[in-house]
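A protein chain is absent from this complex, but the other protein chains hold their places.
Take a look at chain A:
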Amino acid sequence: MSATTTPEAAPAAPVTSARTTPPGPRRVPPPGRILLVASLAVATVYFLLPVYWLVIAATKSTDKIYGSNGFWFDSPRLLENIGKVLSYDGHVYLYWVANTLLYAGVGALLATLLAAAAGFALAKYRFRGREAVFKSVLAGVLLPHTALALPLYLLFNKVGLTNTYWAVLIPSVVSPFGVYLCRIFAESSVDDTLLEAARVDGAREGRIFFGLALRIMSPALVTVFLFQFVGIWNNYFLPLVMLSDDRMYPITLGLTTWQTSQDRIPELVQYTVGGAFLSVIPLAVAMLVLQRYWRTGLTEGSVKG
């Protein structure tokens, strides 16, 4: 198995983003070129079509969502719609935005810090039980997270933590995959001689970690943060089983409750669409801007195979 991961793969990872595409064969013969461009165009339409529909639909009233061509504008009124989404039910959507930022933002930040410390410890110290800890972390990577939601509910229900912010936040700050990435990155990029030099200079271990290791590991940390952010943002099962007060919901859970009540309150069709639009657009922009960080970090992940 180690044969598949050449020595170049791991240490080269941080620099890959800087490297340009291999010069390889640039020009394909014309018929192939046409096929290539056509296939890529079809793929682009496929991936962007639902988002395009969302942008159009966000400008429409509920009537127009049903009664007009979904792929073109019909009496657009985007700002009015957004205003209604935000003010509906005592500004509940704003609570959901704040909660999402708390769960995904603060959760991912804490998860990254914990993963960095644990990964650094596993990479740079030798102690009894190191391998046992690492193996159980790996088992955590392979365990399906939704298979964990129900057991977490049973336990948190027992200790009275359900329907609190902690119920979603505590499981969110644990990222075994982050520990795995941080360990690999720390092993290949944090130099032992540098640590020894710092120790000779009298630096304590905590100072070495916060002042030195964290800075060296920052490319990996950005990746861990993004992974965890999207992971928490995507995890629907956990808040669904844990929370019953709709003022504590994240956006995803809130929108599905609106979706469920559409039969009784038809305006909610428009609010669901508008709410989805408001939550998707900032993330789409963030994706485009942060794309290169994903690439850098994913190389670390791929050496795992």
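Please note the rule applied: contacts are C-beta pairs under 8 Å (C-beta built on N, C-alpha and C of every residue); 3 or more make two chains touch, one makes a residue touch a chain; residues count from 1.
Methods note: contacts and distances are computed from a predicted model.
The chain that is not shown carries the UniProt protein name "ABC transporter permease", picked from "Pyridine nucleotide-disulphide oxidoreductase", "Carbon-monoxide dehydrogenase small subunit", "ABC transporter permease" or "Sulfur carrier protein ThiS". When the omitted chain is restored, the residue from A:V97, A:I184, A:V224 or A:M248 that touches it is A:I184. Of the listed positions A:V85, A:A118 or A:L221, the one in contact with the omitted chain in the full complex is A:A118. Residues of chain A in touch with the missing chain: 1-13, 16, 19-26, 28, 32, 36, 39-40, 43-44, 46-51, 53-54, 57, 65-66, 69-71, 114-115, 117-118, 120-122, 124-128, 130-131, 133, 136-148, 150-155, 158, 170-171, 173-174, 176, 179-180, 184, 187-188, 192, 195-196, 199-200, 205-206, 209, 230, 233-234, 236-237, 241, 252-253, 255-256, 259-260, 272-273, 276, 279-280, 283-284, 286-288, 291, 294-295, 298-299, 301-305.
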